[in-house]
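Handing you this structure, nothing more for now.
What you see is the complex with one protein chain gone and the rest in place.
Labels A, B, C and D are assigned to the chains in the order they are written; within every chain, residues are numbered from 1.
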Amino acid sequence: MDLLTNILGAIATIILAFVVGMSYGGIVRKITARVHNRLGPPWYQNFIDAYKLFGKTTAIHHGWMQIMGPAFLMVSSVVTLMFVPVLNNGGWFTNLNFKGDLIFLLYLMVFGPLGMALGAGQTGNPNSAIGVTRGLSQMVGFEIPWVMALVALMIQFNTTTITGLMDVQQMSGTWLMFSSPFAFIAAVLAMLGMFRYSPFDIVGAPTELASGPVSENGGKFLFTMMSSGSIFSFVKLTLYVDLFMGGADNLIILLIKTFSIYMIPVLYGIVSPRYRTEQAIRFFWGWPLFFGILAILYAAIF
Amino acid sequence: MINDKNSQKIVDIIQNWARKHSIWVLAYGTGCGAIEIPPTMTSRYDAERLGVRGAATPRQADVLLVTGYLTTKTLKRVIRVYEQMQDPKFVIGFGSCTINGGMYYDSYNTIKLLDKYLPVDVYINGCMPRPEAVLAGFGKLQEIIAEGRANGAQKYKDNLEWYKANQKKIIPSLLTTDYNW
Amino acid sequence: MKDIKAKLTEKIKASFDTVSEKDYNGNRLDFHVDVKIIPQILTFLKVNLGYIHLSHISCVDWLEEGEFEIIYILWSPVEKLKVFVRTRINREKPVLPNIDMIWRQANTYEREMREMFGIEIEGLEGAEEFLLEDWQEMPPMRRDFQTEEYAEKTFWSREGREDAIDVREEIIKRSREEIPDFAKKYSR
Amino acid sequence: MEIIYLIFILFLSGAIATFLLGKVSKRLRDIAFITTLVVPSVLFFTQINIGQTVDFSVLGIHLSWGITNFSYIFAYIVLGLGVLAGIYAVAAMKGKENLGFFFFNYILSIMAMMGILFSRDLISFFVFWEIMTWSSYLMVVFTGKDVQKVGIKYFIFSAIGAYAMLMAIVITYSLTGSMMISNLIFAFPDFEFGMQILIPVLLLIGFGVKSAMMPLHVWAVGSYSHSPMAYTAVFSGALSKMGIYGMIIVMAGLVSRIPEGYWFREVIAWMGAITAVGGTLWAVAQDDAKKMLAYSSVAQLGYIIIGIAIGTPLAMLASLFMAILHGMFKGTLFMAVGAIEKQTGTTNFTEVTGLIRKMPFTFLASLMSIIALAGIPPLGGFIGKWMLYESVIGSNHYLLIIVIFFSSTAAFLYCYKFLFGFFLGQEEKEWAHVKEAPAMMVVPMVILAIGTFIFGVFPGLILNPIDAGLQELGYAVTQGRYWEMSVLFNEWGDTVVLQPILYTILAVFVFFLAFVLTKNFKKTRYVSTKDISSSGEIPKEHENLTFSRGFFQPFLRSVEPLMRRKIDPYYNSFGRGMEAIFDFVRRIYTGNGQTYALYVVVFALLLLIFKDRLWG
Partner (left out) sequence: MVGSPVLLIAIPLLAAFLIPLLGIFWKELVRIIPGLVLGYLTILSASLYIDVLNTGTIVETIAGWRAPWGINLVFSPLTGFLATLMTFIGFIIWLYSYRFKRNVEFEAAKKYFIFLMLLVAGSIGIVITGDIFNQFVFIEIVGISAYALTAFYTGRNSAEAAFKYLIMGSLSASALLIAIILIYSQLGTLNMAEIAANIHNMPPQYRVTAMIFFIIGIGVEAEIFPLNGWAPDAYTEAPGPVGSAFAGIVVKAGIYAMVRMMFTLFDISGPMQILIIIGMITLVVAETSALRQVQLKRMLAYSSIGQMGLVLVAFGMGTKAGVFAALFLMLNHAIIKPLLFFSGSYLVFNSKEKNISEMSGLGKLMPFTAAFFALGSFAIVGLPPFAGFWSKLSVLTAAANDGLLLIIAIVLLVSIVEIVYYFRVINRIYFFKFDKATSVVPHKPRVNALIAMAILAILILVIGFYPDSVSEILNRASEDLLNTPDYIKNVLSTGQSLTY
C-alpha cells in the first residue's frame, strides 16, 4: 500500500512537473512574442508541439546510444524531480526528498546532459558535437558560482540537504534570499546560464549549429528531450524556490514563486544577444564569482 | 464510421489537429523567395501565432518550403533533405518558378515542374508571393492536413519509382538512398 | 594617363614584337596578342610592370568567325590602369595555356571556361565538375547550344502553356518605342 | 615454511619460470604467468591472517613482515587489478617481442607492491619500493619510444623520491635505533622540532613522487602513456596507490601527532587541489587518449591527496574509497585504450572515431568507467566524491571546495571527449574493418566496470574493510556514523540512500524504453552516420565530418591564464644548468700530464697549509 502511494505520488509529481514546465515554456513563447510586438502562439502551443512530435514516426536511428541519450535525459530529470521537495509539507509529493542531499543532486543533474551529449555524439553530426562541447564548457562556467552559493548556504546552516535548508527558513521565517543575499545573487546569475536562454544559448544556436545537440533528433527523441527539458526546468525552479524563497505551502504559491523567478532569465534573455562560449565563461567568472566569494565569506563570518 | 476507410479515426483527428497547429518549417531558401520568409515569421505577419515555426534541420521539420527556382544541382540537395524528413511531411512549392519554371522557363539547368520530382502538397502562386499569400498557403496546408488529404509523402512512397526515374533523368549521379520509410 | 599608356606600350613592344594595342578612353588599354605568348606576357606584366591583380578572365564565343576570344583583365594599383590582354583561339580545337601558377585565382576562371565553353586548358588541375553536375551535352555557353530546346526536352513544360502567345517581341518593340530619350543611348 | 615467504617465493620463482618458459613455448609462458598471479593471490586471500608476522634480521637490523587491516585494503587493489590486468595483458600483448621480459617485470612489480604492503619495517619497505620502481621503469621503456626522455625522467624523479625517503629512513634509524614503522610512529612526537618537520617532508617527497603530486608529477604523463597499456592499468591503478598508502601512514601516523600538523595538512591539501585542477585542465587539452588518461590520473590522485590531507574520518574514508575505485575505473579505461590501440593502431582522438558499433563491449565498459570517473550516481565514483565534498565542507575548507568542484566539473569535458573521440561521431571507412577485442581483453574490463556499479550501490562492501583499516590507524569506528551498507551520512547527519535511487533510475529507464520503443521500434532502422542533415549535401566517402580537432578550444581559451605556466621548462632548465655545471667540472680532468702534476703539488701545499685544521 505504502509502495503504491509512493508510486502514485511520483506519477502525480511527474505529471505536475510536465504540465507546469510545458505551460511555462508556452508562456515564455507568448511573452517573447509580446516583447517582439507579435501576437505569439497560444500558451498551450508547447503541448501541441509535443503531441505532434510524439505522433511523428521515428524511422531511423544512428545507433543505440542515440536512443539511450534521451533516456538518460529523461531518467535524470525524473530522478532529480524525485529528490526536490515540491511543497513544504510534502504530502503526496514527498517522493525521495529525504534520501539525498544537494551535492548528490548536483551530480545527478549532470547525468542527463552527459547522456544527452552521448546521444548527440552517436548521431555523427559535427554540429551536435560542437554544441555539446560548448554546452559542457559553459557548464563549467556557471557551475562555479552556483556551487559557491550552495556551499555558502551549507556552511552557514550546517546542513547539506534541501529539506534542512527549508526547515531553516520555516523556523526563522525569513527567506534565504534575504538572509544570505550574496548567495542568492550568485545563484541567480548562475541560473541565467543554467536555463540556456540567450545570451547563453550558444549550445543550440539554430542558425549556426542547426540546433546543435538535437540536430539529428526528431519525432519521439525530440519529444522526450522537450518533455524532460520541461520537467528539468520545473525542477530547477522549484529548487530555487525551496532554497531561497522559503518553499511553497501549496501549489498556487509554488506557481507564483516559480514563475516570478523564472522571469529573471527569460526577460534577461529576450533582450540580449548571444555570447560566444568564452565570453559566457568569462561572464560567469566575473561578477557571479565575486558574489559567490562574498557569499562564502559572509557565511563563514556570520 | 470507424470501418470506413475514407473517414478518419478519432486518433487521427486529434493527431491531425495537432499537426495542423504545429507546423515546423524547413525553409529551403533557394531563390529570391527566401527573403519573403523573415517578414512572414516576424512581427509584421507573425506566422508563429498559427503554430508555424522554423526548424533547424530536416529531422525536426514537418514542412519543406521550397522557396523559388531549383537548379538541377540544388534539386539533388532538396531531394536529400526531403528524404531525411520524418513522416508525416509536407512540401510547399513557393512561387511560380516551382510551378512552371517562371522566368527560368528556358534555362538549361533549372527545373520547371517541382511536382515531377517531389510530391508537392500546396503551391503558392506569385513571383514572388507576398507574405499574405504565404500565410494563405499555410492556411491551405492546415486545411488539408486537418482533412487528412495532405498525403504527399504517401504518394511519394507509392510512386517512388516514377519519382526516382524523373529525378534520375536530370541527375544521373543521384545517390539512391534506400528510401523505404 | 597618356604617358603611362605610352610607356607601357613601349615596354611591351620592346619585349614582345607580335603585339598590337588599342587605346580606349579612360584607364583602359587593350593588347591583342598571340595565344602562345600569353603566359609570358602575363608574367611580364605581373612581375616587371606591377599589374599584380588579375581581375577577370573572360571568354567570348565568335561563332561566325569560328573563334573564341579570351580576355585577361589586369589591374595595377599603382598606375591605376586596366590592361586587357586579348587573344583568339580556334573554336574547333580550343586549347589555352594554363596560367594558374601566375595567379592562383585564375584556376577558378579557367575551370569555369573549361566547363562552360569546352576550352581545354593545358595542365589544369581541379575536379572535372565545377558548376554543372552530370552535364552530358555540349557546353552550355557556346552560342550554338540550343537552350530552349534543351530545356523543353529535359524539364517538361506544364500543360496549358502551349497556347500562350509569345509576347516577347511585342514587349521588346513596345519598350523601344516607349524608351525615354535620356535612356535611349543605353539601350540596344 | 611461512605462507608469507611462500607467496614471495612463488612470485619470484614464477617470474623467473615465466621468463624462461618464454624461450620454450608461448602457451606455457602465458599459463605460467597467469598461474603465478593467481596462485599467490588465492593463497593471500585464504591463508594469510591479519596480524600474522614473520621476523628476521638483515645486517643486524630487525625486520618484520606481516599484513595489517590497513594494508589489506590496498592488497585488494593490487591483487585484484593485477590478476585482471594480467589476464588482459596475455591477450593484449600477444605477438609482441620480448614478452618474457614484460611478464617478468609485471610479476615483479606486483610482488614488490605486495612486499610494500607486507613491510612492517622501513628497510623492506624501501627495498620493495625500489624493486617496484625499477620494474615499472623497465615497463616504461619497454616500448622503446622516447626512452631517453621519458624513462630517464621517470627514473630520476623516482630516485629523488626514493632517496629522500631513504634519507628519512636512515635518520629515523639513527634516532630510534629501529627500523620498525610502528617504532617511528610511536617515537615521533618526542623527536626534536627540526626532525619532526624534516622526516615527514622527506617521506612525503618520496610518496608524492609516486602519487604524482603537483610539482613532482612531471614524470607521470610520459610514463603512463609510454608503458604498454596492459601495464599502465596497474601502473596508474595500483602502483600510484602505493604513494597514497605511504602518504596515509605519514599523514595519519606522523603529521597528525604533532602540533604543527595543521599547517602541514593545509599545504598538502592545497597541493592536492592544485594537482587536481592542473591535471584536469591539461587532460582537457590533450588529443591523445593515453596522455589524457594520464593527466586524469594525476588529477584523481590530487583528490585522494586532498582527502588524506584533511584527515577527518570521512575524508579518509573518501580517499581510500576513491583509491580503490580509481584503480578500478582507471584500470578499465587504460585497458580500453589498450584494446583500441591493439585494434586500430592509434590512440589519437583526432584519428579514431565511431567505434561504438565495432567494439560495443569496450564501449560499455568505458561508458560505465567514465560515469564512475565523472562521479555521477549511481556508479561508484560518486560515493568517493560525495564523501570528499562532505568532508571538505564539514572541515571548513571553503575555498578548497570551490577548487575541487571546478576541477571535477571540468572533468566532464575530458570524460565526454574520451567517449566521443573514440566511440561516437562519424564511422569512418578507415575503421570499418575494426572488430571487438578478444574476449580475454574484454572480460576483465567488463568485470571491473560491473564492479564499479556494484560498489556504487553497495559501498559498504568496500567501506567495511576500509573501516577496519582506519581503526588500525587510530580512527574511531565509522560504520553507522558515516555509512551503512548502502546509505551514506555526512558530518551533520544528512543522508544519501543509494538503493531507492537505483530502483528509481531503473524504473524510469524501463518505463521510458517501453514507452518510446514498443510502438515504433520495429520500424526504426539503423542508418549510417553519413546520413546526417548536412545542409542537403551528401557527404562523400573521403569527406571527414568528424569533429575532433581543437575539441574544447573555447574552454581552453578561457582558462588559458591558468595553463600558461608549465613546470616542465623549469625542470628542464634546471637539468640543463646542472649538466652545464657538470660539464664544467669535467674539465678539471684536462688530460694534460703537467696539469695533473701541478695538482699534486697544489694538493701537497694545501694539505700543508691546512694541516692544523684537518685533524687534531
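We take it that contacts are C-beta pairs under 8 Å (C-beta built on N, C-alpha and C of every residue); 3 or more make two chains touch, one makes a residue touch a chain.
Bear in mind the structure is a predicted one, so any value in this text is a computation, not a measurement.
The chain not shown here makes contact, within the complete complex, with D. The chain that is not drawn here is touched, among residues D:Gly66, D:Gly151 or D:Gly421, by D:Gly151.
Here the missing chain is touched by one residue of D:Leu166, D:Ala276, D:Ala289 or D:Ile340, and it is D:Leu166. Counting over the whole complex, chain D has residues 57-60, 123, 126-128, 130-131, 133-134, 141-142, 144, 147-148, 151-152, 155-156, 159-160, 163-164, 166-167, 170-171, 173-174, 579, 581-583, 585-586, 588-591, 593, 595-597, 599-600, 602-604, 607-608, 611-612, 614-615 touching the chain that is not drawn.
Heads up, the rule we're going with is that only the chains that are shown with their structure count from here on.
Our note on geometry: chain B versus chain C, Cα centroid distance of 40 Å, whole angstroms.
We define each chain's centre as the mean of its Cα atoms; on that basis chain A and chain B are separated by 36 Å. Chain A and chain C have centres, each the mean of its CA atoms, that are 61 Å apart. The multi-chain contact residues of chain B, meaning those touching 2 or more other chains, are 57, 59, 76, 181. Residue positions of chain A touching 2 or more other chains: 57-60, 210, 215-216.
The touch graph of the protein chains shown belongs to none of the named shapes. Residue ranges of chain C in contact with chain B, taken from their complex: 131-134, 136-137, 140, 145, 147-148, 150-152, 154-158, 161. Taken together, the chain B residues at the contact with chain D in this complex read 28, 57-59, 76-78, 80-81, 84, 175, 177, 181. Per the touch definition, chain B reaches chain A in the complex via residues 14-15, 18-19, 21-22, 24, 42-43, 46, 48-49, 51, 53-54, 56-57, 59-62, 85-88, 181.
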